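Heads up, the thing below is written out as structure tokens.
Moving on to chain A:
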Amino acid sequence: MSDCPYLIIGNSAAAMGAVAGIREFDRDKPVTLIARESEHAYSRPLISYLLAGKVDEKRMHYRPADFYARNGVRALLGLEVTRIDAQARSVSTADGQTFTFKNLLIATGGRPIVPTDLPGTQARGVFTFTTWEDARNIRAYINETGVKKAVVVGGGLIGLKSVEALKTLGIETTVVELADRILSSTFDQTASNLASAFLKKAGVEVRCGTTVSAIETSDNRVTGVRLRDGSRRGADLLIFAIGVAPDTRLARDSGIAVELGILTDDAMQTSVKGIYAAGDVVQTTDLLSGAKRPIPILPNACRQGYVAGVNMTGKKLAFHGGIAMNAVDICGLPTISVGITDPGTEGYEIKSKVDAEGGTYRKIVLKDNRVVGAIFVGQIDRAGIFTGLIKDKVDVSALKDLLLGEEFGVLSLPAEYRKHVVSGQGIEV
Partner candidate 1 sequence: MAGRKWLLEPDFLVERDPDRCIQCQVCVRQCANDVHSYDADEEVVRSDSSTCVGCHRCATLCPTGAVSIRRAQLEFRPHGSWTAHALRSIYKQAETGGVLLAAMGTDRTHTVTWDHVLLNASQVTNPSIDPLREPMELLTHLGRKPDRVEFHKGDARKVVTKLEPQLALQVPVMFSAMSYGSISYNASLALAQAAKEAGTFANSGEGGLHQDFRKFGGSMIVQVASGRFGVDVDYLNTCAAVEIKIGQGAKPGIGGHLPGQKVDAAISATRMIPEGTDALSPAPHHDIYSIEDLSQLIYAIKEATTYTKPVSVKIAAVHNISAIASGTVRAGADIVVIDGYRGGTGAAPTVIRDNVGIPIEFAIAAVDSRLRQEGIRHQASLIAAGGIRSSADVVKAIALGADAVYIGSAALVAMGCHLCQKCYTGKCNWGIATQDPYLTRRLNPDIARRRLVNLLQGWALEIKEMMGGMGINAIESLRGNREHLRGVGLSDRELTILGIKAAGE
Partner candidate 2 sequence: MFTSVRFQSEKDISGCAISGIMSESGKCFNGEQIIRSIANMHDRSNGLGGGFAGYGIYPDHADQYALHVMYETSEAKRAAEAVVCEQCDIHADEPIPTRALEQIRNRPILHRYFITVKPDYLGQHYDLTPDDVVVELVMKINSSTDGAFVFSSGKNMGIFKGVGYPEEIGRFFRIDEYDAYIWTAHGRFPTNTTGWWGGAHPFGLLDWSVVHNGEISSYGRNRLFLMNFGYKCTLQTDTEVITYIFDLLMRKHKLPLHAACVAMAPPFWSEIERMGPREQEVARTLRMVYGGALLNGPFSVLVGNADGMIGFNDRIKLRPMCAARKLDMVYIASEEAAIRVLCDDPDDLWHARGGVPIVARLKKPVHGSPAPRPGRLTQ
Partner candidate 3 sequence: MKRIVAREEFCIGCRLCEVHCLVQHSKSRKIIKAFRDEREKVVPGIKVESSGHVSFALQCRHCGEAPCIEACMTGAMARDPETGVVLSDPDKCVGCWMCIMVCPVGAVARGANQQVASKCDLCIGVATPVCVANCPNEAIVLEEDDE
């Protein structure tokens, strides 16, 4: 039995943020970190680059090699936590150890969704794509079997990043998206169309409004898929990228309050005192809609982890919620989407400018004279200024006409707000 002032389950962005948060105020007490995966902390989004061969294994690391040592972290990697006992304030692991804790952080992240009613998902050549191990396995499979054709199910971020990787490897790829367009959750129709056109130009087949109805196998090896529209695609490789769900199993089993994700307060504390949660496993307040939902993006995870870490030391810091946002470069097409990008309801004002030929698109969504969402495709420079406007809920009534301009910049901002953004610690204008 081991007694831990700080115990962290997980080893990704939220966990790293928590270590930083703890060490900001407590440089002495040991931190224990248990993670199912055996790798040193690595960057999950990099797996597509790893698969593509754009980064090597050394560059996967999210933190330097001496990170644990330098921060006094006892890292127990490759060890799976099987149970959290909230009453006994202990954690049991697969190898039979028990760790008691004073403060616990659950940062178990998300778990890929695989259709449960579809036969053949267990066949060789069928993968999900969320871990380093996934990337390694796919790479090994490709090397082993000489994959020529692939089908990626899911036209979201993970799906498209895997498509990009596969294209880089020279594999003929089809992306299949159930919705009527790709990136439907973050893009609007115009942006999706631009992205589709770009992908098609890059030689990717994009099939929307359909999905895989059956997996064809031979010798327990995938050979193709049949789509709901009846057509068939030959495929040596099938990747399911239809989404990720918070991995709330441990929390749920221990009686911690869970909805779509683990519920926390502003301090990232769960319903049980001394037990915190952060990252893709929690649901948080969407600052724009006010709804509680998982916003599984890296900056949120990092920030939440940091906030949790600070609060675990006894200091106070709050996380008020997040904004959905994503930046993704698809086969060389840079895109950024922030906040409410495709409001279905009334009461929104849209400013947009599209250049289909040049492949650029800029869309600003306003509500009550405040920016609530933005999409940038092709031309993404200085998009963060809009993110700031969204976060800080700045009244932009005086500069609406400037929003789409090429020259829109800090100088265009209201003077007071301009001072605010360029000032701050160590900075002044």
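Assorted remarks:
One rule holds in what follows: contacts are C-beta pairs under 8 Å (C-beta built on N, C-alpha and C of every residue); 3 or more make two chains touch, one makes a residue touch a chain; residues count from 1.
Basis for inclusion: all candidates are chains of the complex that A comes from, given by their letters.
Since we're looking at a predicted model, the values are computed, not measured.
Here chain A touches, in this complex, candidate 3 (chosen among 1, 2 or 3). Contact residues on chain A toward candidate 3 in their complex (touch as defined above): 13, 17, 43-46, 49, 54-55, 59, 61-64, 298-299, 302-303, 306, 325-329, 332, 334, 336, 338, 380-385, 387-388, 391, 407, 409-412, 421-422, 424-429.
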